[in-house]
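Here the complex is missing a single protein chain, while all its other protein chains stay put.
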Amino acid sequence: MGDTTTRSTLAATLPSSVPVALVLASASVRSFSSSLRMNVLRTLGASVLVWSEALAVIFLLTAFDGIAGWSTAEVLLLLGIADAGLGLGMLLGEPLEPPTFSQLLRDGRFDQVLTRPMSPLLWVIVNDVQIRNVGRVLAGLAIATGGAGAAGVSLTPAAVALVLGAITAMATIVVAILAIGAAITMWTIEGTEVLNAFTYGGATLSGWPLQIYSSALRAVFLWVVPVGAAVYLPTLRLLDREGIGIANQDLLPALPLLVAAFCALAVVAWKAGLRHHTGAGG
Amino acid sequence: MSALTGLFRAGFRHQAAFRFALVSGLLTNTFFGLVRTAVFLAVYRSRDEVSGLELADAITYVWVLQAVFATVWAPWLHEFPTRVRSGEWTAELTRPGAVLPRHLAYDLGRTAAVLVLRAPLPLAFAAVVFDLHLPTGIAGVLALLASLALAAFAASCLRLLLGAIAFWTPDFRGVTSLLFGPIFLVSGFVIPVEYFPHALRTVATLGPLGALIRAPVAVATGRLVVGSLVLQVAWAALFALACHLVLRRATERMVVFGG
Partner (left out) sequence: MIVVDHLSKRFGRRAGANDAVDDVSFSIGAGEFVGYAGPNGAGKSTTVKMLTGILVPTSGTARVAGLVPWKQRREVSRRTSVVFGQRTQLWWDLPLADSFDLLHRLYRTSPVDHARDLDHLVEVLGLGPFLRQPVRSLSLGQRMRAEIAAAVLPRPEVLFLDEPTIGLDVEAKASVRDFLAERNREDGTTILLTTHDTDDIVRLCRRLLIIDHGRIIADDSVDAMRERFGGRRRLVVDLVDDVPLEVEGATTEAAEGHRRWLSFSPEDTPAPEMVARVLRTVEIRDLSLEPPDLEDVIRRVYRGEAGDEPT
């Protein structure tokens, strides 16, 4: 019984100085390669779905010659950012989605997570990183890049930073929405589809210029669940366009605050969920 | 026949039991409907008619789409292929009677539950809030109901065909996910097919996927009612035939290679 027989394949590849969260994430990447063909196909599928959506936007706006004064290219920039952000958020947050998380609660795996010396939220995320969402991220990035190019945005470092910042903000909010959803699932146990309205629905909504919506809908997605702000405000700056009402380029510096405030709300909800957590039956 | 109605009813009850999911599904559907409505209100601001559709037609499209969305993209989409893969489905072959009618009867029961429980509320909501283009006479309403039933049948068959991929490959989820995007687009689940470039529009209108959402919307808005219904009937028959052939090949394969 020497050291060699008990040593894991992980230990052989990853030095012990690598943070444990990353090691866990790399372990979940391994399960991607355990059914590689299917996962590669699903990654492509996620990508194709976004491209189909973009194609529909192109068809529609070609037939109508733009929307609310925005050209097809400009709308594609919005759509690309929204989808890349959603994809990145899902890449991390998908295990928090109602059906998956509800299963985690019911079969008692979440109880097990709570006996670990680590943040349970981080644990749930890194243990089941859904690589196939990379397909959505890449398609979103490509569409955003194409849209920006066609809209005449020059590729300066500032422009790249704005796009990446917008995607990060969107992804952060998506994870926060999913965390709130998971907290709700700790009460209801049965998963609920309602949160889809904010994640997938939020991405769909922010793929269009915000001025097309009623002021009430706009307010919700600017101030409460700021996915609208995350995509729209940076895009206004990129295109140097007028926004609508208070949702203007001047509001861009406030975006980090809006995102932070929403994350704080998610943390409060998650903590309340943990306090309420009733464990798996038995 | 009574066995099939029994299965239909059982399928209905099965799906109707998910009340909680039902309510949340309604809210989500309504939200997506509002977003899509805003898009059409914006593009039609300075236009009366584009590609043969008026604003009221487009908004009717949105809400009919929200009403029937879950009947096509059913939450149980992956159940059949998963059972095929696990070998559980083989038990179906040992039961008396043809497999396909039983499968479709149960699946249509579930679809009917989703349609009956999820469609009326968003439609009624939209009819009150927006200016929709819905049939007013008895004949129009009956035509719409017939069209919705045919669409549900076609959707059931489409799900079976997609699920049957599992007979040939364990990577069925990968293959189907690759097909979702094109099916979504061509069947008109993202925007009405009328706005497509000419060639694609023809394919989408006359092809099998046109039976899912394009035809019911056309019937609802009173455009090409008879033509759309005839097309739907034809495609429903072809869908059923395709299901029959695919299932036969699949079961032959299972007998040869083992379940």
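Which chain is which? They are A and B, in the order written, and residues in each are numbered from 1.
Here is the rule we use: a contact is a pair of C-beta atoms (placed from the backbone, for glycine too) under 8 Å apart; a residue touches a chain by one contact, two chains touch by 3 or more.
Model, not experiment: these values are computed from the prediction.
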>> According to the contact rule at the top, which chains on display are touched by the left-out chain?
In response: A
>> For the chain left out of this view, which of A:L36, A:L114 or A:A158 touches it?
In response: A:L114
> Going by the touch rule given at the top, which residues of subunit A touch the chain that is not shown?
Replying inline: 1-3, 5-11, 16, 20, 23-24, 27, 30-31, 34, 107-109, 111-112, 114-118, 274-279, 282
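As a working rule, only the chains that are shown with their structure count from here on.
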>> On a C-alpha centroid basis, what's the spacing between subunit A and subunit B, in Å?
In response: 28
>> Touching residues of subunit A toward subunit B in the complex: what are they?
In response: 35, 37-42, 44-46, 48-53, 55-56, 59-64, 67-68, 188, 190, 192-194, 196-197, 201, 204-205, 208, 211-214, 217
> Taking the complex as given, what residues does subunit B use to touch subunit A?
Replying inline: 20-21, 24-25, 27-28, 31-32, 34-35, 38-39, 41-45, 47, 50-51, 170-182, 184-185, 190-191, 195-197
